[in-house]
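With one protein chain removed, the remaining protein chains of the complex are shown where they sit.
On to subunit A.
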Amino acid sequence: MSDVTRTPTGLTQHSGTQGGIGASTLRPDGTLKVTGEFAYASDLWHEDMLWGFTLRSPHAHARIRSVDVSAALATGGVHAVMTHDDLPAATRYGLEIQDTPVLADGVVRHHGEPVALVAADHPETARRAAAKIVVDYEQLPVVTDERTATADGAPVLHPDRTDPHAAHVPHPNVVHRQPVVRGDVAAARARADVIVTGEYEVGMQDQAFLGPESGLAVPAEDGGVDLYIATQWLHADLRQIAPVLGLPEDKVRMTLSGVGGAFGGREDLSMQAHACLLALRTRRPVKIVYNRFESFFGHVHRHPAKLRYEHGATRDGKLLFMACRIVLDGGAYASSSPAVVGNAASLSAGPYVVDNVDVEALALYTNNPPCGAMRGFGAVQACFAYEAQMDKLAAALGLHPVEFRRRNAMAQGSVMPTGQVVDSPAPVAELLRRVQALPLPPQRQWESAGGATDVRALPGGLSNTTHGEGVVRGVGYAVGIKNVGFSEGFDDYSTARIRLEAVAGEPVATVHTAMAEVGQGGVTVHAQIARTELGVARVTIAPADTRVGSAGSTSASRQTYVTGGAVKHACEAVRERVLELGRARFGTYHPAWASAELLLEDGKVVTDGGEVLAALADVLGEESIEVEREWRHRPTEPFDLRTGQGSGHVQYSFAAHRAVVEVDTELGLVKVVELACAQDVGKALNPLSVTGQIQGGTLQGLGLAVMEEIVVDPVTARVRNPSFTDYLIPTILDTPTLPVDVLELADGHAPYGLRGVGEAPTLSSTPAVVAAVRQATGLALQRVPLRPEHLTGT
């Protein structure tokens, strides 16, 4: 971790600065978070504040004949009721395609779609008033899957589309379609010694971040509004909110509040525009906080998917071809479906070398809940399917699953199905080797020396359903590939403003970005970068807001890379200015000032030989140096619409898992005993945080494997389990030990050689667990989450 990194300016800053990169520095917000003082969006309070509430559609598809708000308006304590007719300006918004109504415009297209807003002096008053709004719905037929959405005469959910994908989709209920074609699959199929096919299905997973959607909108005297909000990308929100309010962007000032997790679920707007509309209407501050029930309707989910795969290989275990079709259910509105399709298509072959591919990925418009970003973003669904295929091929060839994967693993220099050359380390085989080499957990851990049974270590746990009878162990492996950063030609940049000044004789750096800290620890890492680059001990992280340029989204594993890159870049510019200032002030005193090899270390300007030239505080004097810089990663290309060819991704990240499970084969209950992960992170800027990211991502994958699914009624398209009572996420009792092995193979194109961490561990976790259950039970298991009835055949 004590690597020396050469910067573009020719200066060599050592990473050994106390609290610099590579150290497991503790979170700057940690103390506030353990004392309860950290202000999350739902904790905000303002004098004269009103509470907003959203009335939502009980139907998945209906025409609204009329809305009568009179009884709601007449309720004591109610200050405003708003429907579509009250919107002042733009009536639709969206991340890429503006197809989402701010409030339903005569039609609702999914269960839970916002129809009306109420502002009142107590949240319960707002709730009760909303219940008095009379909406006359005429129910319409629903489309819920590919068959119904593309059938003759199917209702077209978005007629008159003008979005960029409308021209190339096969049906207006297809949001986007991306083929990837390379080589000659037909010829390769004829040469294959073994061919395996499979149909797979992934259920709808929820991000289930714990801090509910919430924010506080405060009307300003200039006719604008100040919004304090939990989000993943302030500037993308701003770009969507301002047109809805009919305000210029400079009159909508946004500040990030405390964010209780995100995982993709805060990429789209939820209550942002609604709170602002109510605040501007009532001239009072308005707070909206969803409860958990509403949260399940208030954000998009992971796309459920149906995947059909065909692979062929030679007798000696080399992949010859892969053909697949991936159908993602995007639900009622586009959200980020087009980008999810691009990911699913381009990453559909997994981290393997396969020269002949024929891929089709598409996302549908249906009347199911809208789906968009969730950690793993299109790569999760594909990984579940291609890893099941790898196991099938290994079995057909009589090879160990790890050995088969090793023979086909990509490496640096491999070519993706898109034609993109992987031009940085891709240690796929090594990651698998590492998880395989770990010792296996002891058998029958539920038995103590005295012969007593600890049921907590058994499937079924404290339900006391078995003492070991019917329990079978299985071991499974999987590996995955995820892109880092925004892809397909997107101008993915971040902005950082750095100020350096002397305070009470000590140099202090202030880092100001609009990066959304959602729990991932970006604030920790950005301070570490500033310490390393400026050689200062004290770094202040300014609140994230829209007074500084965009930091892009806290998604796609990109913030350490891109906003971290911007912080580094801006710090380098500050350092140049410090040295200019030093040369002007002290240059005549020492010839070394003329040298290019000067460093900032421990609050001093030093030569590369370690000689101290001046204290930073003396160089700065009364001056404050402030620099703002934008920083971009390497540009990417769009995928060709017909062939999918193009260098569409910035960077790839890889993780492998080994799962050990014990299955009660009589009851169909699964206990994951251990879930080990090995991941290459390029450079661990904060090893403690890196491990935490990998463990957290791993557990979300476990959740998808064995419990997590939003159940949508196939007939009515209504959500059946919008609560933590019925939508289960893993508890600490469901969680096995999660050993982590971190590799650091530098990517020379990235700041410090780092590789985005957050998402890769969410991919291979799910298929590893399912592979282990398959090994334990001998069942094919083509769908996640697994349910007891899948294992018992009942």
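Here is the rule we go by: a residue touches a chain if its C-beta (ideal position, glycine included) is under 8 Å from a C-beta of that chain, and two chains touch if they have at least 3 such contacts; residues count from 1.
By definition in this document, contacts and distances are computed from a predicted model.
Engineer: When one chain of this assembly is omitted, its UniProt record names it as which of these: "Cytochrome c oxidase subunit 3", "Carbon-monoxide dehydrogenase small subunit", "Molybdopterin synthase sulfur carrier subunit" or "ATP-binding cassette domain-containing protein"?
Structural biologist: "Carbon-monoxide dehydrogenase small subunit"
Engineer: Can you tell me which of A:T453, A:Q695 or A:Q782 touches the chain that was removed from the display?
Structural biologist: Only one listed residue reaches the unshown chain, and that is A:Q695.
Engineer: I'm checking contacts with the chain that's been left out. Which of A:F209, A:F486 or A:W593 qualifies?
Structural biologist: Touches the omitted chain: A:F209.
Engineer: For a quick check of understanding: of A:Q98, A:S335, A:T495 or A:Q520, which residue touches the chain that isn't displayed?
Structural biologist: Of the listed residues, the one touching the omitted chain is A:Q520.
Engineer: Among A:H122, A:H168 or A:R191, which residue is in touch with the absent chain?
Structural biologist: Result: among the candidates, A:H122 touches the missing chain.
Engineer: Mind pulling the subunit A residues that touch the left-out chain?
Structural biologist: Within subunit A, the residues touching the omitted chain are 24, 26-27, 29-31, 33-40, 42-43, 45, 122, 124, 207-212, 258-263, 289, 291-293, 454, 456-457, 462, 518-521, 688-689, 691-692, 695-700, 723-725, 729, 731-733, 735, 737-738.
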